[in-house]
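To start, I am sharing the structure in question, which I have written as structure tokens.
In this view, the complex is presented without one of its protein chains, the others remaining in place.
All chains are identified by letter, namely A, B and C, in their written order; residue positions are counted from 1 within each chain.
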Amino acid sequence: MTDLTILDVPQVDLLDYMGSDSEICDAARVSTNNFERKSAEVDQKLINYLLKNKHGTPFEHAAMKFYVSAPIFTFREFHRHRIGFSYNEMSGRYTELPAEFYIPNIVRPMINFGTSAHPDYRVPQTPAETHQQEHAYAVMVENVSIAYEEAWKSYKCMLEAGIAKEVARIVLPVGIYSRMYVTCNPRSLMNFLSLRIEDEKAAHVSHPQYEIQQVAKKMEFEFMRSFPMTYKAYIDNGRVAP
Amino acid sequence: MTDLTILDVPQVDLLDYMGSDSEICDAARVSTNNFERKSAEVDQKLINYLLKNKHGTPFEHAAMKFYVSAPIFTFREFHRHRIGFSYNEMSGRYTELPAEFYIPNIVRPMINFGTSAHPDYRVPQTPAETHQQEHAYAVMVENVSIAYEEAWKSYKCMLEAGIAKEVARIVLPVGIYSRMYVTCNPRSLMNFLSLRIEDEKAAHVSHPQYEIQQVAKKMEFEFMRSFPMTYKAYIDNGRVAP
Amino acid sequence: MTDLTILDVPQVDLLDYMGSDSEICDAARVSTNNFERKSAEVDQKLINYLLKNKHGTPFEHAAMKFYVSAPIFTFREFHRHRIGFSYNEMSGRYTELPAEFYIPNIVRPMINFGTSAHPDYRVPQTPAETHQQEHAYAVMVENVSIAYEEAWKSYKCMLEAGIAKEVARIVLPVGIYSRMYVTCNPRSLMNFLSLRIEDEKAAHVSHPQYEIQQVAKKMEFEFMRSFPMTYKAYIDNGRVAP
Partner (left out) sequence: MTDLTILDVPQVDLLDYMGSDSEICDAARVSTNNFERKSAEVDQKLINYLLKNKHGTPFEHAAMKFYVSAPIFTFREFHRHRIGFSYNEMSGRYTELPAEFYIPNIVRPMINFGTSAHPDYRVPQTPAETHQQEHAYAVMVENVSIAYEEAWKSYKCMLEAGIAKEVARIVLPVGIYSRMYVTCNPRSLMNFLSLRIEDEKAAHVSHPQYEIQQVAKKMEFEFMRSFPMTYKAYIDNGRVAP
């Protein structure tokens, strides 16, 4: 499988952002016609209050622009977030896709010990479960590798025969990587994070797929660094987006 | 390839709708505080006026709910329509996907005789072009069939080994069919149609991929039947959505 | 004040709707490729599950269309709801506005016994508070009546002088009634209701202004009648919109 690059993590880069915690406070203070800057402590209190009381609009007067590279099945979940999200993605119509494919790392649970509605992708708890996971992992790697190779061979063969990229790409698996720009704001991002990160301490525990969670965690890290007070208030508020 | 169902068309069913051309007129006439019903002729004139002058909101007071079955690569294009569109799709996390795959019909052009920016998927014009298309078609069918079979075999093999559906599905090609509910309104639908149907008579000629155009044409047919005056005005207005 | 009609309630009529609780369930069941109709009991369980787990999209495959007449200051709050809401309003540019004005009923609290952030519009608790409310009410009626009359006189006088409606209307108070069509879906409506109805039993208690709450309660009543299972689940879920 010399041609294929195998990856098990997404790439997430913060390319640019606008605003800050204190500017979010500025936007909120318009409502009381108050344009004075306050201390960090007072700002943190205000942000906590906004989060807790579902005053969401002040968090829209800021922006974050990301570059994200992840498998197509993850982008499919991502693109269901319609409001406050802008996307530009690499196009299989215009571009020969790069040969980058996703094969999960061995730490990625292979088996759902629960049900669909109540999934349980736990780390194996017993020797039997460990064996099950290891066996499943080996089966997965073998099957996925063959399927990826075959798909890529078919894709390249069709391109060489002069078939249009938009036709040839129909064989490509949803495990192939794609690339996109994503622009959002702290409010829409918090809504995304609340659904795409699993946290037992959250007020509403969500069960996102492992791979979009990998993306979400990297976005959350950048969010924490750019808007630390808003991040703190969001976590303290049980990950309930305003 | 006994297991796989091969399809070359999407399924599009109008499940339900709300409103009518005359009710769209009612919504428009709120602006002049005028709640009288008028003749069909007067309504048609008003609808023409609304379309031409970009008064889009009256077309939002109606709704259309569709069932759509089409390949994933088509759904990927579809889901980029964020505003005035609601989606619920079959989930590869919760469901073993049906073995329904897309292989284009021979009438589907295989070769782009233009460029990416100026595509030309013309019906072959010369014996040489006809030969090129026929050859490409044969290459496509062979390669796509192998890739689909291999992907499906891998998928089933992983499921049988107890691997979670959400993991196993990563090998599935974007040419597999998915299913969804789509709800929109005449305004958002006209915007979709203006981008997803190619019509040389349109004020702005769009170049959508063949397959999403198959879906769009079926949706347009239902639109024409449910809102005939709005449809007429839209076409007369050069397919410019308000 | 012979010309002015004084009103103290909004008008809210459900003009049309699409869908039902069981059709919301249909949309949800697409995700598991399950198109069978189930019993009402099973549907209620599913709807409870969707609400509780923030699966909001199935509630978008339905629609409700309302006629609403209420004061402009209430419409101003209403129009801040951008997502899943469509509006067409009577235009002061094109229409001479009807002489319908809002003067609150005596049961409407006149005095905030709390603060802006923690308002307390309680029913008077003591004879002193009762006296304060009654006095304030009398002052309000007198002042509002004069201001309305003066504004209306100015407006009519300008119209008679041939001044454009869009200019003359600048004197009209935000307490004048306007009229609009509003179309939304159960999801966007639940979000609206969660912010615009105060309920001490809600998970997040909101403090909307009295007048938009009058509108919201009438919309909620229609929601309850059209989608009783969704309504029940919403209330049981502490008025948390999915």
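We adopt the following convention: a residue touches a chain if its C-beta (ideal position, glycine included) is under 8 Å from a C-beta of that chain, and two chains touch if they have at least 3 such contacts.
This is a predicted model, so every value here is computed, not measured.
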Omitted-chain contact residue, chosen from C:20, C:33, C:53 or C:209: C:209
Residue touching the undisplayed chain, where the options are C:10, C:56 or C:92: C:92
Contact partner of the left-out chain, one of A:44, A:183 or A:230: A:183
Chain B residues that touch the omitted chain in the full complex: 32, 49, 53-54, 57, 80, 83, 116-117, 194-195, 204, 206
Footprint left on chain C by the chain that the document does not show: 71-73, 75-76, 79-80, 82-83, 85, 87, 92-94, 102, 104, 108-112, 116, 121, 132, 135-136, 139-140, 143-144, 146-148, 150-151, 153-155, 157-158, 161-175, 209
Where the missing chain touches chain A, by residue: 16-19, 23, 26-28, 30-33, 57-58, 60-63, 65, 86-91, 94-95, 98, 179-181, 183, 185
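Heads up, the rule we're going with is that only the chains that are shown with their structure count from here on.
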Computed distance of Cα centres, chain C from chain A, in Å: 36
Interchain centroid distance [CA atoms averaged], chain A/chain B, Å: 27
Multi-partner residues of chain B (at least 2 other chains): 87, 94
